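Let's turn to chain A:
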Amino acid sequence: MVLTNWLNQRFTDGEPEIEVSAGTVRQLIAELDGRFPGIGAELEGGMAVAIDGEIFPDPFLEPIRADSEVFFLPPLEGG
Partner candidate 1 sequence: MDIEAPSYKWVGTRPVRPDGIDKVTGRAMFGADFSLPDMLTGKILRSPHPHARLVSIDVSKAAALRGVKAVATAADIPEIPVDNAFVGDAPTNFRHWSSNVLAREKVLYDGHAVAAVAATSPAIADAALALIEVDYEVLPHVIDVKDAMRDDAPVLHDDLFTAGVEPKPDKPSNVAKRVEFTLGNTEAGFAEADVVVERAFRTKAVHQGYIEPHAVIANTAEDGQSQVWCPSQGHFMIRAACAKLLGIEISQFRVFPAEIGGGFGGKINPYLEPVALLLSRKSGRPVKMVMTRAEVFRATGPTSGAALTVKIGALKDGRIAAAEATLTFEAGAFPGSPVGAGCMTGFAPYDITNVKIVGYDVVSNRPKCCAYRAPGAPIAAYGIESVLDEIAQRLDLDPIDFRLKNAAKEGTKAAYGPQFGKIGCIETLTAAKDHPHYGAPLGPNQGRGVAAGFWFNFAGQASAAVNVNEDGTAIVTYGNPDIGGTRASMAQIAAEVLGIDYDKIRPIVADTSSIGFNDITAGSKTTFTAGLAVHEAAKDVVGQLRERAAKMWDISVDAVVWENGVARPASSNAGDFDPLALADIAAMAGKTGGPISGHASLAATGAGPTFAAHICDVEVDQDTGRITVVRYTAVQDAGRAIHPSYVEGQMQGGVVQGIGWALNEEYIYGSDGRLQNPGFLDYRIPVASDLPMIDTVIVEVPNPNHPYGVRGVGEVPIVPPMAAVTNAVASATGVRMTELPMSPPRLLAALENGS
Partner candidate 2 sequence: MRYEAPRAIEEAVALLADAEGDAHVLAGGTDLLVLLRAGLVTPALVVDIKHIEEMCEIAQADGGFRIGAAVTGAEFGEHAELKRAWPGVVEAMELVGSTQIQGRATAGGNLCNASPAADCVPAMIAAGATCTIAGPAGRREMAVEDIATGPGETVLGKGEIVVDFLLPPRPPRSADAYLRLIPRTEMDIAVVGAGVNLTLDDDGLCKDARVALCAIAPRVLRVAEVADALIGSAIDDAALELAAAAARAACQPIDDKRGTVEYRTKIAGVLVRRAALIAKQRAGNGS
């Protein structure tokens, strides 16, 4: 699980990479919010997610495997 810079500064003492066990993006966000209160609102409020390299612009139930790498990214828009 990797967080962009300002999120890790605000919530995780600057630690960008965090180990979390979760089966879906929804569970991941809930788990993180439990550990770093407030982060859930930021992550749900319009960040895209990359799971093992694939980007999901509006994630919720996307499955995460035990060894998956998850990135939170700024929202993206196509033309």
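One rule holds in what follows: a contact is a pair of C-beta atoms (placed from the backbone, for glycine too) under 8 Å apart; a residue touches a chain by one contact, two chains touch by 3 or more; residues count from 1.
The candidate set was assembled so that all candidates are chains of the complex that A comes from, given by their letters.
Fair warning: this is a prediction, and the values are worked out from it, not measured in the lab.
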Q: Given that all of 1 or 2 sit in the same complex as chain A, name the one that actually touches it.
A: 1
Q. Where on chain A is candidate 1 touching in the complex?
A. 2, 4-6, 9-10, 45-46, 50, 52-58, 62, 69, 71, 73-79
